[in-house]
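A single protein chain has been omitted; all remaining protein chains appear in their positions.
Chain naming follows the written order as A, B, C and D, and within any one chain the residues start at number 1.
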Amino acid sequence: MTLQHYLVISAILFTLGIFAVLTRRNAISILMGIELILNSCNLNFAAFSRFVTPSDDINGQIIAIFGIVLAAAEAAVFLAIILAIYREFGSIRPDEVDTLKG
Amino acid sequence: MEFTLKTFIFYGFALMTVASALLVVTVRNIVHAAFSLMVTLFGVAGLYVFLQADFLAATQVIVYVGGILVLILFGVMMTSGHFEMPRQIKSRIERGQLLLGGVVALALFMLLLTVIANTPAWKNLIDDGTELPPTTEKIGEFILAGEFLLPFEVVSVLLLVALIGAALISRKEVRD
Amino acid sequence: MIVSLISLILLCPLAAFAVFGLLGLANRRFPRQDYLSTAAMLIALACSFLLLREVVPKPEAHTLNWISLGDVTFSMGFYLDSVTVIMLIVVTLVSSLVHIFSIGYMHGDPRYPRFFAYLSLFSFSMLFLVVSDNLLGIYIGWELVGLCSYLLIGFWFEKDSAANACKKAFLTTRVGDVGMFIGMMMLFAKFKTLSLYDGETDGIFTLAANLNTGDMVWLSIAGILIFCGAIGKSAQMPLHTWLPDAMEGPTPVSALIHAATMVAAGVYLTARMFPILTETSSLVIAYVGGITALVAATIAIVRFDIKRVLAYSTISQLGYMMLAIGVGSYVAGLFHLTTHAFFKALLFLGSGSVIHAFHAMHAHGHDDEHAHEHNEDAETEHVLGSEIPSDQDMRNMGGLRHKMPITFITMLIATLSISGVPFIFSGFWSKDKILAGVLGRAMEWNSAHHYILFVIALLAAGITAFYMFRLIFMTFFGEPRNQEMHDMAHESPLSMTVPLIVLAILSFPVVNTLWFNKDYVKPPPQPHLHAPTHAQVAPDTKTGGTGFALSIFGVSEAVAAEEDAGHGTQDAHADDGHHGHGPAHTIAMILSICVAGLGIFLSWLFYQRRTLSAESVATTFRPVYNLFWHKYYFDEFYDGVLVALTVWKARLFAQFDGSVVDGIVNGVGVVTRDILAAFVGFFDNRVVDGLVNRVAQVTWVVGGRIRRIQTGAIQTYLFVVLAGIVLLILIFRAL
Amino acid sequence: MLLSLMIFIPLLGMIAVLLLPRESEELIKRVTLIFTLIPLALAVVLFISYDRSTAGTQYVVNVPWIDAFNIQYHIGIDGLSVTLLLLTALLGPICVIASWRNIEKGIKAYMALFLLLETGMLGFFAALDLFLFYVFFELTLLPMYFLIGIWGGPRREYAAIKFFLYTLFGSVLMLVAMIAVYLNSNIVNGVAEGLRTFDIPTLIALASTEGHALANLDFQIWVFLGFFIGFAVKVPIFPFHTWLPDAHVEAPTAISVILAGILLKMGTYGLVRVNMAMFPLGLDHFTNGIGFWGNSLALLGFINIVYGSFCALAQTDFKKLVAYSSIGHMGFVILGLAARNDTGITGAILQMFNHGVISAMLFLLVGVLYDRAHHREINGFGGLGTRMPVYTGITTLAFMASLGLPGLSGFVGEALSLLGAYSEFKWLTILSTIGIVVGAAYFLWTLQRVFLGNLNPKYEDLPEINGREILTLVPLAILTILLGVWPNLAIDMFRESVTNLVNVLQAI
Partner (left out) sequence: MQPLSNIDSLLHFSPEILLVIFAAAVIILDLIVKDDESVAVAYLSLVGLGCVCAAVLIIHFSFRNPVSLFEGMIRLDEFSTFFKILLLFATAATILFSLRSEELDERLKGEYYALLLAITLGMFLMASATNLLMIFIALETVSLTSYILAGFLTHSPRSSEAAFKYITYGAVASGTMLFGLSLLFGMAGTGDLTQIGGQLTEHLASGAVAPLAVLIAITFVLAGVGYKIASVPFHMWSPDVYEGAPIPITAFLSVASKSAGFALFIRFFYTGFGATGLMEAVDWPLMLAIVSALTMTVGNLAALPQQNVKRLLAYSSIAHGGYLLMGGVLLTSEGIEAILFYLIVYLFMNLGAFYVVVLVANEMGSETIEGYRGLGSRAPLIAIAMVIFLASLTGIPPFAGFFGKWLLFTAVLEQGYYWLAFVGLLNSVVSLYYYARIFKAMYFEDADEETDRVAFSTGTFALLSVFVIPTIFIGFLNIFYTFSNVSVSVLPMQ
């Protein structure tokens, strides 16, 4: 249970999140990918807070808490926009939402 | 580091997190993906516990699993009748997308691994297992009276904005 | 006094022109421009005669600063010596007479006033050229007379042939002028002045006299380049082709500009530059002059257009004068210039009178409806300039001596003069002087090569006599060949005959006495033919007396060394120009009388007695005849090069066809126009512009490409972002 | 004050014109004319009161402007600028008169832009602060672009944008050079001292101060190049010239006049004012006659002369021909400047002025013909000499002046440039004289095709040039003759300045 364990897990989560964002064919799946990314960040902060900063310094943890809150807000808005897209386009496939281009 | 129950559980959580995250990214059924995500979030919460971040772990479970995931499921329900993503990957474009996405993600992963492995400051920091006092009180102090007061207030405004915005956008237009 | 007189001489014609110009701006005309111009000219003439008295023994320059810069000043001014005065008189006299003649000749022309205005402008320019004391001033006058020549040749510009001819004249002479300008630049770069004579600062002549041997090559080149101007303006080979074409202008113009004054300006210029001529440049001048004299004379034999015969004759005579200057016979050259001015003007005016006589039958003689008869062989018809207007074709004439007695007699006098009929005609004296000079020089050189010059001169003299009498015989003797036209012919009005008579009088030596006054006209020194180093270079040649080959660029100083030995005293020079030997003079005179007689006799046999048939001779010597007939193929050469290149080019740049095919004019200007200009135009459009446009195009295409990345699919964008991050990291990790 | 007044009165005029109702066209024209006549009157005052005996700048105004960069509103005139100011002020009213009838739409906007353009031009010639100089330089761009683009011929859009892009390209390079000069203007022996400056007289002095960063050879060479390209586009010097024929052909008559008469001079003026005066070492590198670079400027002049002339020869569009002839004539300016001696520079400056006058005449004349026949195809005319004698006469005068006939002004500049250049660049100058012959060739050929020969029956009723048109031409014609006969009239204005410049150039 070294710092590197946590960092590797976080890196895997981040990478998978990126992969999801790049390849999933559903807007909600993309949102899930984003959540993975944010989780990896939070995990990083928490891990650094535990290992790097002095033990009474829990700033990293607090940042992670804020991260969770921000993720929630973002998810709410994201889903609202997905709904609007669904309403207008009848689909939430990201590649079908492409009237603006060039 | 000796192989104790604790480490066993840690690896269990780690594996659970990574494996379920992999499922999130790969399964076709979006509901399945959502449930896999739940497992991942739980896994991360578990890891927080290992990091002695009890309040954080609780927040993770409450906000993420209880809030965001439910929200996502609602989203799934409201936007599509069928939860399956297209079964076959037909077009070359899609295959190309998978390939390119994979390459980029892999490249990033390799870079991050290199960094993690090659940063001396992060090496050999072993969790000595010392028990820390519960963080909740401290966090409350920091947030309400310490340096995190301002972020806290701003985030509250942010949440308000998000609420208003989400309502505004998802609300069906009434046109005269 | 001198300055004001000269100013008056210059201002009178200028004022006459200015009146026309100012009124013209308001689209008005002064109805009596003819009288105004003529009066102005007469005043100038009177002033010129007054100047004759004013000339002080020592020539003087009167200058004022024209352009003053920080370190250089270009002055403008007058230089007055005996030659200037004589030239002034010649110009004003001939000009006045031509003015008077034109009153009759040009009567009824729609642009009658304009003609006189142009004549005035010309007179001004010519006079300005004559009196200028510096190269810049001469050049200014030089170009202005060129302009007037252009305007007057193209006076009847409705005729395409006239329009072509005037352009050709201007461009061809401009080629020579550029040479002259380069020469001026060389002199200026060296001496920092363009003044010829000493004024406030030393003039070119003084400065050039101080040059040492090392600068001879340079000075020779400069001299030859200046001479290039004369080649163009005096229609010397190879730039002579414009002068015959220039006969498209009204005949008085031909008389004034293309016989008496402007073309002679080249000779005048060369004479003016006499002091800086080196051995080499003198030789070049002599040979160019000699060859021109002979070639033009031979061409004249076979012309049928009365004016063209005279044109070639003019070229030939100008060559003669050049030859004289080249061999150092300064006085002889200028003397011939004067005599030639009178008798050639007379000949032209006489021919004008004849043409005028035929002209009357055409109500609007100058318009294009004016029928051109094509009498030439079919095979020669394409040759430019070979279409002869019927009223100028000698084959339509004949027997006119009864119809036009005054014209006949005056023209006969002039012909006798030009042919060199001895003693009572001025032409004899001047021509004889030249021949003597040439022979004298050749004897000094004592080289077989240079005797050729004398032979050439002699031949030319004989041929001149031949073709001139051919002209007289064909025009005034025999039976009328075209009865209809003959019946229309009549003697010209008084305004035309009076000038003829005056000029006829001037063709007698009596009135040219000044030239016989050795004190009055003295050749300027030629320091570089007598360079002080001569003696040191070849001291032993003094006694050797053997000939010396011509070497390039003025290093055959030995010649001059011998000259020193030959004429140690100034008296020897004074005799006849520079080089006249007593014996040379005698030989030359005898030979000249002989060839003149022979020429006249042959002409009589061919064209009067008809014991010999010109046609049969022509057939026998077909190649030679063709050569003469085709004017040594000069025009064909210029044309041919052009056409060949045109064909080559047409394949290359098809799009320029339109501009190429039409308006083919012979001459260097056209070659460059068609080939180079087309190419350059092409280059400009396709390469220079194309390059820029290509850059713009590429930019645009790249813009389009970048646009294509913007597919509208959000995952593409995300891919770009993340790939960008990876790339940025990788690149900077490598750095 | 006089100078400032002169510069900004057209700007006032622009505001006045903008305030007038667009319907009252006559009034707009008159107001414009008045606001261009005032600078002309002031220019005459300048001409009379200008002290010809000194090389120093006169009528100087120097007030701080942008303190942060030590930029000043510094204007003043010396011999060179006063000459070109006079030309600008003269062409202003002429162009307004020339536009009187043949601008059909949007006369208000046209006149307003024209006045703005005039301010730009006048200011440019008077500016003594590099920054101000640049601002005025660029100020002419936009009005010109619109004047060509809105009131031009069929391909006006292309021509306008081409003009704009080319010039902007040149001026951004100039901007780099200008910034470089500014940044180095306070560095002595590698140490920064005092304030940076844009002040042209100061910079000129610094550029020849031992040890100053501006006096460094390499620096001067690069900066010289930057400015040079900027001005070269404007002049235009081969290969930056291709905008010119297009712009000229498409622009309305009056604008062509300004373009050829003034705008091209801005390039050469800049060369003298900045490149030559400020970077004598750089100039030396390009004009010392050693090797390729030492001949490069003269070579460009030569190319311009010959290339422009041959291109002109190939044209069948009357206006394009005149445009290319401008390129050729500007080549003489370059050649004269490259000579770096009194004669050459004087010749070049005279040529600038004279070309301004003569090309203005030529374009006005082309405009006269175009207004009547509605085309400019040279081969489409013929024999107009009988129908329009006065027009033919004036055209002949202009042609003759342009082809360098002595007695008319074109000759003096050309001859002096060549005479000056010959001392430095023998072969290039000799080769350049080809331009004289070709120049004569294309003008005479044009004269023949348009005016001589048989009258083209299509144009039997072509009206003769009218009084208004003659009014625009006569002052120019008079100048042409006057300066041809008495060039000292102009040379007196700038003799001292040229001497001064030559002394600086020869001091290095």
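The working rule: contacts are C-beta pairs under 8 Å (C-beta built on N, C-alpha and C of every residue); 3 or more make two chains touch, one makes a residue touch a chain.
Given the structure is predicted, the values throughout are model-derived calculations rather than measurements.
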Among the chains presented, those that the missing one touches: A, B, C, D
Sole residue of D:2, D:37, D:55 or D:176 that reaches the chain not shown, by the stated touch rule: D:176
Options D:35, D:134, D:279 or D:411, residue touching the unrepresented chain: D:134
Chain not shown: contacting residue from D:50, D:164, D:332 or D:451: D:164
For chain C, the residues touching the chain missing from this view: 696, 699-700, 702-704, 706-707, 709-710, 712, 714, 716-718, 720-725, 728-729, 732-733, 735
Sites on chain D contacted by the missing partner chain, in the whole complex: 65-69, 106, 109, 134-135, 137-139, 141-142, 145-146, 149-150, 156-157, 160-161, 164-165, 168-169, 172-173, 175-176, 179-180, 182-183
Chain A, residues in touch with the chain not shown (by the definition above): 14, 17-18, 21, 27, 30-31, 34, 37-38, 40-41, 44-45, 47-48, 52-53, 59-60, 62-63, 66-67, 70, 73-74, 77-78, 81-82, 84-85, 87-89, 94, 97-102
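We take it that only the chains that are shown with their structure count from here on.
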Pair exhibiting more inter-chain C-beta contacts, B-C or C-D: C-D
Chain C-chain D separation of Cα centroids, rounded to whole Å: 37
Chain B-chain D separation of Cα centroids, rounded to whole Å: 70
Chain A and chain C, separation of their C-alpha mean positions in angstrom: 96
Residue list for chain B, restricted to those that touch at least two other chains: 97, 100-101, 104-105, 108
Residue list for chain C, restricted to those that touch at least two other chains: 715, 719, 722
Chain pairs that touch, as defined at the top of this document: A-B, A-C, B-C, C-D
Complex interface listing, chain B residues touching chain A: 1, 6-7, 10, 14, 17-18, 21-22, 24-25, 30, 33-34, 37, 40-41, 44, 47-48, 50-53, 55-56, 59-60, 63-64, 67-68, 71-72, 74-76, 78-80, 85-86, 94, 97-98, 100-102, 104-106, 108-109, 112-113, 116-117, 121-127, 130, 132, 135, 138-139, 142-143, 148, 151, 155, 158-159, 162-163, 165-170, 172
Residues of chain C touching chain B in the complex: 715, 719, 722-723, 725-726, 729-730
Residue numbers on chain A that touch chain B, as the complex places them: 1-9, 11-20, 22-29, 31-33, 35-36, 39, 42-43, 46-47, 49-52, 55, 58-59, 61-62, 64-66, 68-77, 79-84, 86-87, 92
